[in-house]
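For this view, one protein chain was removed and the others were kept in their places.
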Amino acid sequence: MSTITVTVNGKSYTKEVEGRTLLVHFLRDTLGLTGTHVGCDTSSCGACTIHLDGRAVKSCSMLAAQADGSILTTIEGLAPGGELHPLQVAFNDEHGLQCGFCTPGMIMTAADLLSQNPNPTEREIREGLEGNICRCTGYHNIVRAIQLAAERTAGVPA
Amino acid sequence: MIPQKVDYKRAGSVAEALSLLSANPDAKILAGGHSLIPAMKLRLNSPSLLIDIARISELRFIHEQDGGVKIGAASTHHDIVSNATIRELYPAMAEAGELIGDTQVRNVGTIGGSIAHADPSADWPAVLLALGATINVEGPAGAHDIPASEFFTGFFSTALEEGEIVTAITLPAPSAAHQSAYKKFMQPASRFAIVGCAVAIVADGGTITDAKVAFTGVSDAAFLDEAVAAALIGQPAIPETIEAAANAAAEGDIHINEDHFASQAYRKHLAKVYAKRALVEACGL
């Protein structure tokens, strides 16, 4: 066991974790943040994507211990203060989701993409989301949602 | 989740990492963990201790050195592809880095971790071979250098000795007429290379004076294809040269991988097509 201190969605937690505990299980089982999902065992699907020190990472491919000292954001903390994040609004408006299971990971990856490239082309969006699988929507509306969020936030610093 | 119990220690320096490693022969070095953790989840690897070197500041840097570039082993793929000097001097590095995994993987995975893992389908090994890189290593006996051409020794195996870690990768200064390119045919689901081809050529006044062509994904380890290089050196940089050289790819006495996605014959075919595409780009044709 080791003790880790992480800041998750603005709140600091100090917890005992086993060496083998994956970050995603720490978030879901220890902190109860079940918006971060698990869809595979092979780092393929991206459903577990969160932000670690501001960058999108797959929380199923990291140990909780590796995150010690880091600032984490999950889907639950993407929009502090109750208002929805522009990507959340756009995914809802453009129907960028169906079953919703991949959605938190998609949004977290898209948020990283827009922070690097506020005005991506359709190809850049599709390639930027290559690590996230959606089995329902056929991706079209996901791309549109990200384009819409980019348009709506044009000129607004992230 | 990982079935086996494992301890975790974060090393504060290379020296600490080395001493932990020598005290725990069963330990594994953990950098980004994007090769190791998936392997542990599948029980392919069950170390008793993980020594995390990802946050050792002396391992995470990219700086110019003697006209070339030295890359700290804990630099992430993202660090590398977003470095302006690397993009300018070694286009093959940028092309390869952008094709590794996906955004999330590139944010965490490191070049040192990738080459120490030596997956036969990983991208970096081919590029490092083509660029003539040197792998900087430290271990109980001190620091030493291993040329990339001697580093990748086989299926998931390297020239690293027990207790050694990769500390940096040094890319030599490119000559004035140097060009490089990396082209990859990826497994659509895993995004690993079915065939990846890295080329570095020097074309002086229309004649190819030096060439290195390396493949990943084709055999049990990345390798330099000497036959292709030989067919290029001394020849004019024209489509006919490339065509002939590419056709020499993956011939000779090498083991060719095979899986349900690509047969040996298809891999061999891909090696030629990708050699051609990489050479066309490097020669600016």
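The chains carry the letters A and B, assigned in the order they are written, with residues numbered from 1 in each.
We adopt the following convention: contacts are C-beta pairs under 8 Å (C-beta built on N, C-alpha and C of every residue); 3 or more make two chains touch, one makes a residue touch a chain.
Following the convention adopted for this analysis, contacts and distances are computed from a predicted model.
Engineer: Any idea which of "Aldehyde oxidase", "Diguanylate cyclase", "Na(+)-translocating NADH-quinone reductase subunit F" or "Peptide ABC transporter substrate-binding protein" UniProt assigns to the chain that's been left out?
Structural biologist: This omitted chain is identified in its UniProt record as "Aldehyde oxidase".
Engineer: For the chain left off this view, which of A:E18, A:D68 or A:D112 is in contact with it?
Structural biologist: Only one of A:E18, A:D68 or A:D112 touches the chain omitted from view, namely A:E18.
Engineer: Using the touch definition up top, pick the residue from B:Q4, B:S22 or B:T153 that touches the left-out chain.
Structural biologist: The single option touching the absent chain is B:Q4.
Engineer: Can you list, in ascending order, the chain B residues touching the missing chain?
Structural biologist: Answer for chain B: residues 1-5, 43, 185, 188-190, 260, 262-263, 266, 269-270, 273 touch the chain left out.
Engineer: For chain A, which residues reach the chain that was dropped from this view?
Structural biologist: Residues of chain A in touch with the missing chain: 18, 20-21, 25, 28-29, 32-45, 47, 74-76, 79, 84, 87-89, 91-93, 95, 97-104, 107, 125-127, 129-143.
Here is the rule we use: only the chains that are shown with their structure count from here on.
Engineer: Between chain A and chain B, what is the gap in Å from one C-alpha centre to the other?
Structural biologist: Chain centres of chain A and chain B, defined by C-alpha means, are spaced 29 Å apart.
Engineer: How about chain A: which of its residues touch chain B in the complex?
Structural biologist: 2, 18-22, 25, 41-44, 46, 49, 52, 55-58, 61-63, 65-66, 68, 109, 112-113, 128-132
Engineer: Can you name the residues of chain B that touch chain A in the complex?
Structural biologist: Against chain A, chain B makes touches at 1-8, 10, 30, 33-34, 37-38, 40-42, 50, 52, 54, 78, 101-105, 107-108, 189-191.
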